[in-house]
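Just one protein chain is left out here, and the rest sit where they should.
Moving on, here comes chain A:
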């Protein structure tokens, strides 16, 4: 078991080193984890307890593991001896380095890299390359926009874009690879090399470089997350040769989540909570996993708690807004939207939240506008694409919806919602056969969702295709997946009835009736089932059972009651052995 104290020391050192190299987001992440470590009761300071008091409420309400207070040595982390805290290669930074760092902090990257042009220490080399890389990134990012304004090119990302930039990127890559070959590169340099390789589209080399980086310096979360984005399948993940370190557990948690292995990921986070019991990060990630498992109530409580501790948090709040949307909590959603908007309105998450709010209010044009804004801020923002697709569907603009969904799918091909949306849009346009392909895709990624199976069945059932056998198969799958809306059983019964298979129809009507009884529902479906069952049993000469259904029908008013009466009369007649004579035709 890694002691909390050693964890803390590691992180403290790491934060200093990371921010010294201007890897701010990694430093931020490490800082969050640092305060997330539970204080030993012996030496807590009042400020720490103040910070941690709020978050303990969630523990009390959802104390899923009891091991918080009693740490179990058996499940402890094995601290590898191989990764001692790295020593700084120069204890005192050179003057030039200090200057470069200040330039960097003022976002004058070119200047920063120029200052360090002749410095040979590993740290300086890293900062120089890193600054250069950031320059190239920003130029690339803005190039598209600028060109568009010039209207020289009809295409957004112009051809012949930034040839010079590409060249610089290549030379950067060359320099880094040369450094790597001579061994004059530290783990930060390896991280940068991995990022550049990833940019160039060389995934396997990038992975190798990143693995090397995290193995020698595990506290750089940015490297881990780059590595995670390169792990697109479980096989790749398993093939990575990673040293054991508690940072690896964080990595695995997030990687499992991306690979839709939610319970595995939850297990990892639960395990990490032993040490980082107050980490907001872990809490948010747990909430994310729970959201994927559709435990909305629990997720809502978790997010409320999170916001109480960290009221100006914007990250992951879009997920919270989704939950509120699903629960149709207008007021809460508007409160959340207002809050994040005051915090930072130029975050894609905030725009997305506002979009969700408008969507819930039925103002789809405005919703689309905000989703568009979110996408302008981050073109690869998956959920905004999907949500925008939903809005377009609401607005009956199918081709725009298809476009949006397709972008979502291209950002992440595992997004079953977008595949489903594509299918839906094509079905709306009267192309059910074409839509089937998309439904199939979405089902491939989420085979246990009855809604998807029902959608597919409806496609088969449509008047254009009329492939009833296939529809029946889909409905059966839906029933097996636990159909919550109760459509499948009824449809199964009706389809069998239509195909003249009365025995099967009776079976499914009976099941449907059981379900409705259990849920205490009534309605036309129930009448239908009762009438069919009564008639069917009567024709099969099972008069007693038929009578039971008929008497149930008598409880309701309407035409069904009359039907039941006549059925009952028929049954009596048959039972008394009279020749079948239709009494109804005689005036009573």
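As a working rule, a residue touches a chain if its C-beta (ideal position, glycine included) is under 8 Å from a C-beta of that chain, and two chains touch if they have at least 3 such contacts; residues count from 1.
Please note the rule applied: contacts and distances are computed from a predicted model.
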* Asked: Just by its UniProt name, which of "Cytochrome c oxidase assembly protein COX20, mitochondrial", "Sorting nexin 7", "Anaphase-promoting complex subunit 5" or "Cell division cycle associated 4" is the chain not shown in this complex?
  -> "Anaphase-promoting complex subunit 5"
* Structure fact -> Missing-chain contact among A:402, A:457, A:481 or A:546 belongs to A:402
* Who touches the missing chain here, A:171, A:204, A:464 or A:575? -> A:464
* Structure fact -> Across A:271, A:296, A:434 or A:543, the one contacting the chain not displayed is A:434
* **Candidates A:7, A:360 or A:422 - the one touching the absent chain** => A:422
* Asked: Footprint of the hidden chain on chain A, which residues?
  -> 146-147, 149-161, 163-164, 166, 201, 398-400, 402-403, 405-407, 410, 422, 426, 429-434, 437-438, 464-466
